[in-house]
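Coming up: subunit A.
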Amino acid sequence: MATDISKLGLKTKWQDLTEGMIVAGAGTSRAFNTGEWSNNKPQFIADKCKQCLLCVPVCPDSSIPVTEMKRGEFDYEHCKGCGICVKACPFGAITMEGVN
Partner candidate 1 sequence: MSNHTEIRWHGRGGQGAKTAALLLADVAFQTGKYVQGFPEYGPERMGAPITAYNRISDTVIRAHSNIYDPQYVVVVDESLLEAVDVTSGLKEDGAILINTERPKEEIIPHLKGYKGKVYTIDAKKVSLATIGRYFPNTPLLAAIVKVAGIMDEEIFLKEMRASFDHKFASKPEVIEGNMKALEMALKEVQ
Partner candidate 2 sequence: MAKRERLSGNEAVAIALRQINPDVFPAFPITPSTEIPQYFASFAADGLVDTEFIPVESEHSSMSAAIGASAAGARSLTATSSCGLAYMWEELYIAASNRLPLALALVNRALSGPININCDHSDSMGARDAGWIQVYAENNQEAYDNMVQAFRISEHKDVRLPIMICQDGFITSHAVENIELLEDEEVKGFVGEYEPENYLLNPECPMAVGPYSVTDYYMEAKRSQAEGMKAVEQVVLDVAEEFEALSGRAYGLFETYRMEDAERAVVMIGSAAGTTKDAVDRLREKGEKVGLLKIRLFRPFPAERIAEALKGVKAVAVMDRAEGYTNHGGPLGADVMAALFRARSTAYAINIVYGLGGRDVRVEDMEKVFADLKQIIDDDDAGETYRYMGIRE
């Protein structure tokens, strides 16, 4: 009965739902693009960034990927544009319209 959750959507009939609404598979929240919720996105200014990584833990959507102790570009698929990272950055390396 476990169903591929990519088949579930707003047009799914009751007959096609999983029994008891179980969600099969692990880490399925990645498939849910909360990035669609935002109307504004933060901009990353790499030149100003000292790689202090203070922005990383405050992001509610884990949308700041880190590899080898260095942050990279935002994951806009999941960033909801909340602007918390803008406030957390001591160096002005993140900007966003309307957020200082």
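Candidate selection criterion: all candidates are chains of the complex that A comes from, given by their letters.
By our rule, a contact is a pair of C-beta atoms (placed from the backbone, for glycine too) under 8 Å apart; a residue touches a chain by one contact, two chains touch by 3 or more; residues count from 1.
Worth saying up front: this structure is predicted, and the values here are computed from it rather than measured.
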item	value
Direct contact with subunit A in this complex, candidates 1 or 2	2
Contact footprint of candidate 2 on subunit A as seen in their complex	1-2, 10, 12-15, 17, 19-26, 28
